[in-house]
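A selection of the complex's chains, in situ.
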């Protein structure tokens, strides 16, 4: 049984692109982290070091900067799609391309025309994969740090020989959410108002996190995912990855104090980690 | 010439305290990182391992949690002051105590009573040092990430044999600001509306960053510091530490494109680093 | 078309376990980061918050600590396998379990019996997945930071409209390698000397990185992967993820100096990123 080359791809990761739209005195700024990866016939590069099929990652980086000028950045989905299609269409050995983009938000300082302050830690993301026929778009948000100071329970769980956790009917529920959602093929073909879709999904996630009385983080996530799909018919599925950031009530009784759900120790590790996909029936 | 023990102190760093104020249905949450350090006569601990004078750092952590319940957290300056004075007054070998606090902000989700979303990366800080007579309070902000997309120049600088940088009259100016300001002894004694002072200083810093046409980051920082002292008479000085986060205009001419200040590469390292103190005349 | 629950699992991530083997005066220490994730019928937890099937992640953490005492840690593969099988066999709703472990190395200080110094940044890893019938084991290494100061070329590559990179026949080649390799089903069933296998694979990777004259990072990786499979018949495939950490020769000519491959600027971002799988023929 011989040894052969398996799946492989390569690209330029984390090109940090800042784009100013200065059509008038009121500037708009876009702050992106762009990663490209190309798949194709690169066997010779691996087996004998022949680079004839290999577009340098440096050229990929240049393309990102050039497209930021020539194509512009409407929404990150559009920009990623333009880049991915370019690599597939214009670089012969490339059969498919993946473009990942993270966007960092900025807010105006006192509605100033050209002075900005970095907004929250929240990051908007997209991952576009294209080949010569079609494209998939998986967009998302990460570092959405959410917390409920009450309205969360954890009780009536399975108890085994290693279970010491007491049940609770009032705890702090906190997470740093990563959400990624897939657009349907027809939506990608037709085009979507990506920014509006982002806002709608994000709004649904926040609303359900806040307003569902949570018997389990799993239940909150299911309700959040379901609401996102209901809010946005163009989505086929949404995946939620949610660390459970433990806030442990401190036992103050040694100091003659009670602690009616007021003083907590936030721990770093370990943390619970819940991953769940919510999808339309019939999809996988 | 013998070898002797020099300056020393010890404490508990980074106790992560979360406090819910649940006086009514509308919860308030406070999210702190508290570090304590004690100075005193700990010579025996060092020289012969005699711990009789050493209050465990574990006890210091317990004190933080207990005080969060018994004293509460009005503003981080009040809380740090209470802790520092306790260590000095109630723990015999301690002659001075330093309490550092970082506060992370949370915003309500759609004005919800008990659901929150972590606010921006910006962190409010204080460092309180107390001995048996008085206390110093140095408060601040860090991770204030600011950017101007125009209105910044860098020209007519000193040119030596190693200078290749061209002058520019329109560049991106970006920084991740750390500001720390000292309150006067009388202000500490009298008490200050710490939250209002924080807002006033922060507001002055942002306003001057945005509105000063900058010939140098140094000039912006001077104007920012000056405005902060003018806005807040209780301050004796303010120190600004400002990395210059370089946004380098990309040369797109190899691709037949111009770049009229629109496409930039954000670099991680190296970065300029400017540190400046602005103070009232007569102070040091 | 309704909305349904898709794939889901949950567990406890990053339990930091330190184990001392103190069978005699000469201690052995093991420093692990353990993450567990369970798959099974957790529909009710999501849909109605019914936790009857949910073993708390806290119990999973307890199990990790208890097994560290009762089972012990021969090699991380054995420990992960014991944990994974326990969750599948002893926790009724669980149909499969994944246990990921990172191991951090320690070296003795001057061959001392119980004093240690943390070894390099390199981390040994395993990921064991088990269901009621069998188990897969994917082990690996990460943060293997490697560099060649010569013996690396990059030339004769594909040139498109966005290519400005000059070819080079002598460059610095540097990477921070992540390698993961899969053991065959028969090897898992029969058992493997996991530590010896780790050393053999690691040795093959380092040897080929050092001794292959590299026409492309892809070529080095292929040779490294091939050598690993040759050295260790129990492997079915190996995946290498290799950022290309760019060392850019600095143009010193403005200062009247040449630079015959001696002075380089190390950049953080962007970086090339090469991912390649090498496998036995007939496998996927």
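Labels for the chains are A, B and C, by order of writing; each one numbers its residues from 1.
In the analysis below, a residue touches a chain if its C-beta (ideal position, glycine included) is under 8 Å from a C-beta of that chain, and two chains touch if they have at least 3 such contacts.
Note that the structure is a prediction, hence the values are computed from the model and not measured.
Peer 1: Assuming the 3 chains shown are copies of one sequence, what number of copies does the full assembly in this structure comprise?
Peer 2: My count of identical chains over the entire file-defined complex is 4.
Criterion: only the chains that are shown with their structure count from here on.
Peer 1: So with touch defined the way it is at the top, what topology do the chains form here? Options are line, ring, star, complete, other.
Peer 2: Shape = complete; every chain linked to every other.
Peer 1: List the interface residue numbers of chain A and of chain B, divide the shared ones by all numbers used, and answer same when the ratio is over half, different when under half.
Peer 2: Shared-number fraction above one half, so same.
Peer 1: Which chain is the middle one, judged by CA centres?
Peer 2: Chain A is the most central one.
Peer 1: Per the centroid of Cα atoms for each chain, what is the distance between chain B and chain C, given in Å?
Peer 2: The separation of the two C-alpha centroids amounts to 38 Å.
Peer 1: Quick one: report the Å distance separating chain A from chain C, using the average Cα coordinate of each chain.
Peer 2: Between these chains, centre-to-centre, one finds 23 Å.
Peer 1: Using Cα averages as centroids, what's the distance between chain A and chain B in whole Å?
Peer 2: About 30 Å separates the centre of chain A from that of chain B.
Peer 1: Hey, what residues on chain A touch two or more of the other chains?
Peer 2: In chain A, the residues touching two or more other chains are 15-16, 62, 66.
Peer 1: Residues of chain A touching chain B in their complex?
Peer 2: Those in contact with chain B are residues 15-22, 27, 29, 31, 62, 65-66, 68-70, 106, 109-110, 112, 114-121, 144-151, 172, 206-207, 209-211, 247, 250, 252, 254-255, 257-268.
Peer 1: What does chain C use to touch chain A in their complex?
Peer 2: Counting only chain C, the residues touching chain A are 1-16, 35, 37, 42, 45-63, 66, 90-91, 93, 153-160, 162-165, 214-216, 218-219, 221-222, 226, 229-230, 237, 239, 243-244, 269-284.
Peer 1: Could you please specify the touching residues of chain C with respect to chain B in the complex?
Peer 2: It comes out as residues 161-162, 164, 254-255, 268-269.
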